[in-house]
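Removed: one protein chain of the complex. Kept in place: all other protein chains.
Naming follows writing order (A and B), and every chain is counted from residue 1.
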Amino acid sequence: MIRYIVRRLLEAIPVVILTSVLIYGILLIAPGGPTARFAQNPRITGEQIAAFKHRWGLDQPIPIQYCRWAGICNPDGEGLGIFISNKGLPNILPEALGGGDNGMLHGDFGFSIVDGRPVTSVISERVVPTLILAGTAWLLWVVIAFLTGVYAAVRRYGLFDSALTVFNYVGFSLPTFWLGIMLIAVFASQLRIFPASGMWDTRTVPAFGTDRYWTLLGEDPGYVLTDLLRHLVLPVITLIVVSIAGDSRFVRSSMLDALNQDYVRTARAKGVPEWRVVTKHALRNALLPVVTNLGLEIPFLFTGAIATETIFSWPGMGRAFIQATNNYDYPVLMGILVITAIIVISANLLADILYAVVDPRISYG
Amino acid sequence: MAERTVAVTADLTPAELEQLLLERPDYEVQLESLNQWQLAWRRFRRHRLALAGAALFLALVAIAIIGPFFVHYDYYEIPHPDELVYAGRPPSWISGDWDPPLLMGETARLQRDILGLVVNGARLSLVIGVGATIISVVIGAVWGGVAGYFGGWLDSVMMRIVDSLLTLPILFLILVAGKFLGRGDWPSVMLIFGLFGWLGLSRLVRSLFLSLREEDFVDAARAVGVSDGRIILRHILPNTLSPIIVAATLSVAGVIIGEAFVSFLGFGVDITQPTWGNVLTSSLDFLQQGNWWWAFFPGFAIVLTVLGINFMGDGLRDALDPRARI
Partner (left out) sequence: MTSVLASAQGGTRADDVVLDVRDLRTYFHVMDGTVRAVDGVDFQIRRSGRLALVGESGCGKSVTALTIMRLIDQPPGEIASGEVWFDGRDLLTLPADQMRAVRGGEIAMIFQEPMTSLNPVLTVGDQIGEAVKLHQHLRDREAFEAAVQALRDVGVPAPERRVKQYPHELSGGMRQRVMIAMALSCRPKLLIADEPTTALDVTIQRQILELIKEIQERTGTALLLITHDLGVVAETVDEVVVMYAGRIVETGTVEEVLLEPRHPYTRGLLSSIPSRGKRGQRLSVIKGVVPNPFRMPPGCKFEPRCPYAWETSVQGEPTCAQNEPELLSLGDGRASRCWLHDPRFTGRLRDYERPTAGAEEAR
């Protein structure tokens, strides 16, 4: 088992490298690149742009820029010395072993071009809101898709099954962002049941993540949490409707498949009660394809998060991503993309491991 | 001898036909010869939902083509010059004000007829959806076909690249590319969606090629010295068309939604051009004023289109690839 995980982790390394190279390529082959945002500003001179480029290392050849960013090269080095850290050892080594301290490999994602803050701190304050939103959504998504899919399969052709089929078709055809807009139109603008934007009520609750927020949470957790929940409702619904529509259909067909298998007939012939046939014999087999699918769908969660966070002004990574793209803030962009890639790869790995646990036919070899 | 003649018009499987002949040796059976596509059309025709979807989609295509000749999107030459922020009028059938008739109401601020915007937006949305899909089908088929046909290390490298790209939500890349590389005209948006949309397709094509290249007819072609390129194009590719067509259909729907979102965010087609996403762009800001029709109708157009395409895709799957399941 351990060996299986290690092997999968090793396999993921080239994927991460390739991914980062590709993203870097896209960002930097852009005609204007990070300086494009100065193009419209007449007060910025050519020298200032050159200085800006030098300061951010943008005057270097792209491969070197990438190596600096990744931590293979030492930004202070010259010629071949760029591969050597200030301690005289290969820069790529961990810092403790005499390597450099710059670059992603050393946990340094650089600084935001826009405000000069470390990328790690820009991202870390955005991660938690996204995890709250996406995590809640994912849990509900999985549970609801699963329950509805299984129930529809067990009661095939029933009223619920037909209703679910209609929902699946319609839900699957909804653009996430438009669904968000419509929910705001109905529940925020017209009915005024839920807030239209943000993660907290700005009049009564301090900004999320600040010390005052935590203090208030300690003093009046009920109020702060209810407030958070109220703000969560619409974004979460927006985020999950499309996914549930796709997945409950998948669960349903997977469950129908399992219920039609010979071993289910064997179980019934043994006199196993129907609910046990469903929960014990069919469900675990139906779970197998579903588990893989769940891992593969994690990227959709992030895609959905961009739309949802934009519509609802949710202060998460998706919104940070849009802002960074708008500002050509490529260190932040790279940071977000690499973190996302790592999360997705880990999720896939987790799904594979889960699959191996559920299915005795898979050996970890 | 043959006194009775039946023309077999239903699409019998060979086994059923054999059975029929065995049962009634005195029948002369005239088999209407149908090729794969005619059979598929028969099955598609029986699929009611798919027909409805196709009708819906064709209606939208018709609107996209001829609609703009009748409805202009900059309907009024001069917006109310005396009002700083124009509030936008609701649809006539709600307000009762039929002068001028406004089927879907008016946008706030620039006072534009939403019907005109939606009808004109259909053009670009459909063109981008179909065009990008064609680009990705071509790239995906070539990439997946080469990887699957040749196999070995080439396959490993090519598929590892696809896997890497698929670990990222593709929309992230499309957004970045739209901002960094896009020029705001529809061909560049179409190209970006095409260039990032082929990954899933290449996987599908590869798996089809992997199994098909083991078939006897491929060996036979190889034995008589047919070149690899010809085998791929003339012998294997035609056998992969059915699943590719199904996937491509569904991909059109995906691109239409994606384009709308990217344009909505301002990373796609320039705001001066009417696309469904662009029309929605400022609608969010005016929801508080009760301007729901502005946000509703363009989005509803997207939903109808996508629903139609998805129905059609389901029907095509059943018709072309009867063994495939969801």
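We adopt the following convention: a residue touches a chain if its C-beta (ideal position, glycine included) is under 8 Å from a C-beta of that chain, and two chains touch if they have at least 3 such contacts.
Worth saying up front: this structure is predicted, and the values here are computed from it rather than measured.
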Review point. Among A:Asn102, A:Asn285, A:Thr310 or A:Asn348, which residue is in touch with the absent chain?
Key: A:Asn285
Study note, to complete from the structure: Full-complex touch with the removed chain, picking from A:Val233, A:Val272, A:Leu296 or A:Leu354, is A:Val272
Check your understanding: Residues on chain A that touch the omitted chain in the whole complex?
Key -> 157, 261-263, 265-273, 280-281, 284-285, 288, 358-361
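FYI, only the chains that are shown with their structure count from here on.
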Exercise for review: With chain centres taken as the means of their Cα atoms, state the distance from chain A to chain B in Å.
Suggested key: 26
Point to revise | Contact set on chain A toward chain B in their complex | key: 14-15, 18-19, 22-23, 26-27, 29-33, 169-170, 172-178, 181-182, 184-185, 188-190, 196, 249-250, 253, 257, 299-300, 302-303, 306-307, 310-311, 321-322, 325-326, 328, 333, 337, 340-341, 344-345, 348
Exercise for review: Going by the contact rule at the top, pick out the chain B residues touching chain A in the complex.
Suggested key: 160-161, 163-173, 175-177, 179-181, 253, 257, 260-261, 264-265, 267, 280, 283-284, 287-288, 290, 292, 295-296, 299, 302-303, 306-307, 310-311, 325-326
